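Here the complex is missing a single protein chain, while all its other protein chains stay put.
Take a look at chain A:
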Amino acid sequence: MPTAIKPHRRRSQPVGMTYQFLPEVKKYTTKMAASGETMLKKPHVGKKRKPPTRYWEGTEENGKNDGKKQKEGDNNKQTPQQNKKRTKEGGKRGGAGEKILSGKSDPFPGSAPVPEEKLKKFKRGEKGELPPRPQYKLRDVVVRSEAASDLAQKQNARYDLMLPEDAGFLEGDEDEDTCTISQDDIADAVDITAGAKYFNLTLSQFGPYRLDYSKTGRHLLLGGRRGHVTCLDWQSKQLMCEMNVMETVNDVKWLHSEALFAVAQKKWLYIYDNKGIELHCIRKFNDVLRMQFLPYHFLLATASATGFLQYLDVSVGKEVVAICTKAGRLDVMAHNPHNAIIHLGHSNGTVTLWTPNQREPLVKMLCHQGGVRSVAVDKTGTYMVTSGMDKKLKVYDIRSYRPLQSYFLPAGASCLSLSQRGLLSAATGDIVQVYRDVWGTPVTKPYMAHRAKGSVWGVHFCPFEDVLGVGHGEGFTSMVVPGAGEPNFDGLDANPYRSAKQRQEWEVKALLEKIQPELIGLDPSQLSQVDHSTWEQRHEDRVQALGFDPLAKEKFTPRLKTKGRSSSGKVEKRKKQVAHEDQRDVIRQTVEDRMKIDKERKEKEKKEAAAAGQKSALDRFRK
């Protein structure tokens, strides 16, 4: 069963694993990711990724494109002419008008061309028409902004060549499924550091484990059902803390950094630091079953057994909102990383989408005929994968809410997780399966499969690593899944190699850039749109927000007067007086308005009459 693992991953830094094969294992062949290497056809995925383009290829491609265009036109003879034109243009761009004495003249005048595809990638919205010339101020503003956005787009496209890494996957030989390759084989085949990422933690005592990786992917948090909570730096296997909370643990979650984590225990929600010291016990959050952390909003969203969806602002420690979903026990939860919307799965087969700003679900989707068992959302916010009691696995496009694929899994998936690169892991019983490209081509076989020692309780892909963490009845398993993680990390956002100082700095910056919960919505770009609502609508909103109408007239309450002047008759009289007064005001106002209108009309008539008064000689013939 010779296999070829094809690791198409190269990192500028030694992140994670690079699959270098030991010389004695001859049945494996390496095909390292070279720049120009043509990819093999993959058995599972129809899509063929192009090899990463280098900057020297970019221009060539351009040239090719030009050639194609010419062929489309008429003759191949035009090539030199076209070239000349291009060079001329280039000269213009570079400002060939001013001659440079010092130094050599530039053999390639002008800026280097940027490939179209990349420009497309960084395109932000459509260009509009320029306003007419007389409105020169508006025109100036528009022109300037267009130029700026053009520049930004071009520069971004130009700098994009820094990240040419591509994902590589396991590839089987003839008549061999990749899903039959065991983890041990992979661990044997790959180099030591990568092989060390496959490991098992035997923790059979405290029952099935939930897990969570920190945002940078360095730290692992494990929570056993029977109270065992531990966090560790999983790559160096350094234990940060370990404790037993002596209570049922429903879920565990890292907060914004690896310094804090939340544990949903039997009754309340607790927050610990990485030494295991209990910092908070939040009594407002009871019976929490599942938690999600929204990193850019510093919000911890919890779903409870009582049907409440609550948001906790971690930066200030206040509850933002508590929403009664009226949908029973909430034990299925996911969040959309694109727009920070919480997805809840319900026992009636529906999945609901929530923001902290609305008391009712934004969208309610009927996904399964049985209850929903698990939900996962793609990193780009495009796809949602659900699995239900009807043993089906469904893929939805959550921009249009349309089903894309539906699969029947023999035992149904209990836990789902999507990796940064779009691999889907589904746990059925004690088996963890990983699928590739579930939304594109219909999948009939898993990409990888692994049998855990106990029934699986939680799966989670590690960010920026080719690792899938599986929490099960007998402890924890870290699986190697080639092609799962994103090879390019943003050093200012989630840097796996950051130092303590960098972390502190990042924390401050992240807090400064915190997004307010009011900005959560289905469309994250809504903020850049003009509010089209009418004045009435806005007033209504204001009234609702304030709880009273600030423009409403105060109701007259007659003053209490002594000496029999506050008798009911008198009071009534006074009231009427005031009412009359008000009415008179209104009448006066209307009369004035009417008079004004009349006056205007009369003036207009007068003018017309005056205009008519200038009789011409021909007016006598007019009838």
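As a convention for this text, a contact is a pair of C-beta atoms (placed from the backbone, for glycine too) under 8 Å apart; a residue touches a chain by one contact, two chains touch by 3 or more; residues count from 1.
Here is the rule we go by: contacts and distances are computed from a predicted model.
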| item | value |
| --- | --- |
| Hidden subunit of the complex - UniProt protein name among "UTP14A small subunit processome component", "Phenylalanine--tRNA ligase beta subunit", "40S ribosomal protein S8" or "SKP1-like protein 21 isoform X2" | "UTP14A small subunit processome component" |
| Among A:Q205, A:Q369, A:Q504 or A:S567, residue touching the chain not depicted | A:Q369 |
| Candidates A:G125, A:P550, A:G564 or A:G613 - the one touching the absent chain | A:G125 |
| Candidate in contact with the missing chain, chosen from A:I192, A:L239, A:A411 or A:L511 | A:A411 |
| Residue, one of A:V443, A:V459 or A:A484, that touches the chain absent here | A:V443 |
| Residues of chain A in contact with the chain not shown | 4, 38, 40-43, 46, 79-80, 83-84, 87, 92-93, 95, 99-102, 111, 124-128, 131, 135-138, 140-156, 159, 171-177, 179-180, 348-350, 355, 357-358, 360-370, 389-394, 397, 401-411, 428-431, 433, 440-446, 449, 451, 455, 492, 516, 518-519, 521, 526-533, 537-538, 541, 544-545 |
